[in-house]
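In what follows, a structure is listed as structure tokens, so that the remarks can point back to it.
Of the protein chains in this complex, all but one are displayed in their positions.
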Amino acid sequence: MLFMRRSHSVLPGFGLALGFTLAYLSLLVLIPLSAAFARTFTISWEAFLAHVTAPRVVASLQLSFGAALAAAAVNAVFGLLVAWVLVRYRFPGRRVVDALVDLPFALPTAVAGIALTAIYAGNGWLGEPLLALTGVKVAFTPLGVFVALTFIGLPFVVRTVQPVLEDLEKELEEAAQSLGATPAQTFSRVILPTVMPALLTGFALAFARAVGEYGSVIFIAGNMPLVSEIAPLIIIAKLEQYDYAGATSVAVVMLVASFLLLLLVNLLQWWSRRYAENRD
Amino acid sequence: MASIASSAPLVRATARRRPVAWVPIVLVGVALAYLSLFLFVPLFAVFFEALRKGWGVYLAAIREPDAWSAVKLTLLAAAIAVPLNLVFGVAAAWAIAKFDFGGKSLLITLIDLPFSVSPVISGLIYVLMFGLQGWFGPWLAEHELKVVFAVPGIVLATVFVTFPFVARELIPLMQAQGREEEEAAVLLGANAWQLLWRVTLPNVKWGLLYGVILCNARAMGEFGAVSVVSGHVRGYTNTLPLHIEILYNEYNFAAAFACASLLALLALVTLVLKTAVESRQAREQRP
Partner (left out) sequence: MSIQVAGVSKHFGAFEALHDVSLEIAPGELVALLGPSGSGKTTLLRVIAGLEVPDAGRILFNGDDATDRRVQEREVGFVFQHYALFRHMTIFENVAFGLRVRPRALRPGEPEIARRVLRLLKLVQLDWLADRYPHQLSGGQRQRIALARALAIEPKVLLLDEPFGALDAKVRKELRRWLRRLHDEIHLTSVFVTHDQEEALEVADRVVVVNKGRIEQVGTPEEVYDHPATPFVYEFLGNVNVIESEGGRDYVRPHEIEVTAGPQSGSLAALVDHAVKIGPVVRLEVSRRDTGENLEVELPRDRFDRLGVETGAVVWLRPRRSRFFPQSAPHEAKIA
């Protein structure tokens, strides 16, 4: 019964609207995406394995996934903090800060990339003191990749957690306090469990976005093979050498990972919906 | 920071026992420091670097012919991608929100798919379809048509990466509004066209505008997907973000940041419009 109408409706245009939706979706998204998968079937299994287990490819996948995971984790912690501060405290410029949280959604990634490079380079505003004080280099190292991915993923956790915190009844906290809970206990036992589904959803969204990110990373990463080269860059490098089979193999690995993440996000959202319904 | 007024009972309750008014100050301070490191300083840096060598250099970089053709191509790609995805978004939201049919949640997931695909892969799939070694490559070459490394490829990649924006904004909004107003209109004699223009679209106008603003921002700023299909031909297949990359890689930092400042301005305008639309929407959605 896929895409079959379940019951009659007096509203017009179902066939036209759904037909156009499915056609447009198929032509622009589904068919091109399956083309990538179909391409891998023209490659032998051994060749596919050889492509994706080459040391440079493995290193790049490790970097993309590792840095994305670290960035998403940092964003989970600080995103929760930012959401809390925006919901609970009134301070000058709060509305401006609130609006600017979405900057990574609106700012083109290339602009973010060169801006982050400029300030985190060895002679940059933040890079220079950091290097002098701790000896840590940010730009042109894996740490730079992490910084760019943190920027890109910043709004996700804030924007998924914020509405949940806004809905959180004050009574819950007050009840916990009246029962003798300390602020720390109130946070860990009452607030955190309530926002957990949203927090995990935001984490997964930030992670998924960061894994495939390209524009903001390539300027700051330095792109040294085996050290600071990300997986999307490997795909581009292979394409430039007309190694379509190699590019497609890496792409398919990343696509499968993205689809699994998408599935995870859907499960998390289903979970949080059920959680919200159970509370009522 | 003196005017921080805590409304959190968490803080108020403990304040009675011992003076901990510093808790909100510390939390706000840490949050702002974090946002500064990753958001505010980079944003400021764009404008600072752009104007570092003065207005003369800035204006020269923007007026340069290659920059102008990049701006024009960027506008063209957005001018095609945004209306297409707008029509798609309305059609998809109409079907999904106003009718019951099997596989609805699968369809919603598929519409969101482009968001979870790496931009580089979004470009790659069109190369695999229309490139010289792609499915339609030989046929296109025979007819002397060029999609990849040409303007059509850039438009296609832009449509792909901005595909879900309008639809995902409209679907929940129209689902929440239900079908009663449309049913009432039908009972009063309205036909399909009148229904769309007089009832449905006016009801979702702010959500629609919101989706269009975000869609446009992404269309004009897309880098990875466009980079793969562009071929980087100066003055011909360079969008503004790609032009910035070339300038940057040529160590022409002032010019790169000058062009970047245009896109950063666009981002700021986007955020202002978005905030304005959000507050309008919130006001109109009062029951």
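Just so it is clear, A and B label the chains in written order, and each chain counts residues from 1 on its own.
We adopt the following convention: a residue touches a chain if its C-beta (ideal position, glycine included) is under 8 Å from a C-beta of that chain, and two chains touch if they have at least 3 such contacts.
Fair warning: this is a prediction, and the values are worked out from it, not measured in the lab.
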Selected from B:Val186, B:Ala225, B:Leu242 or B:Val277 as touching the chain missing from the view: B:Val186
Among B:Asn203, B:Asn252 or B:Gln281, the residue in touch with the chain that has been omitted: B:Asn203
Interface residues of chain B (partner: the chain not displayed): 180-181, 183-191, 194, 198-199, 202-203, 205, 284, 286-287
On chain A, residues whose C-beta touches the chain left out of the figure: 6-8, 10
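Just so we're on the same page, only the chains that are shown with their structure count from here on.
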Chain A-chain B separation of Cα centroids, rounded to whole Å: 15
Contact set on chain B toward chain A in their complex: 1, 3-11, 13-14, 24, 27-28, 30-32, 34-35, 37-43, 45-46, 49, 88, 91-92, 94-96, 98-103, 106-107, 109-121, 124-129, 131, 133-135, 156, 159-160, 163, 179, 182-183, 186, 191-192, 195-196, 214, 217, 220-224, 227-228, 240-242, 244-245, 248, 253, 256-257, 260, 263-264, 266-268, 270-272, 274-275
Chain A residues within the chain B interface of the complex: 1-7, 9-14, 16-18, 20-22, 24-25, 28-33, 35-36, 39, 78, 81-82, 84-86, 88-92, 95, 97, 99-112, 114-116, 118-119, 125-126, 147, 150-151, 154, 170, 173-174, 177, 183, 186-187, 208-209, 211-215, 219, 231-233, 235-236, 239, 242, 244, 247-248, 251, 254-255, 258-259, 261-262, 265-266
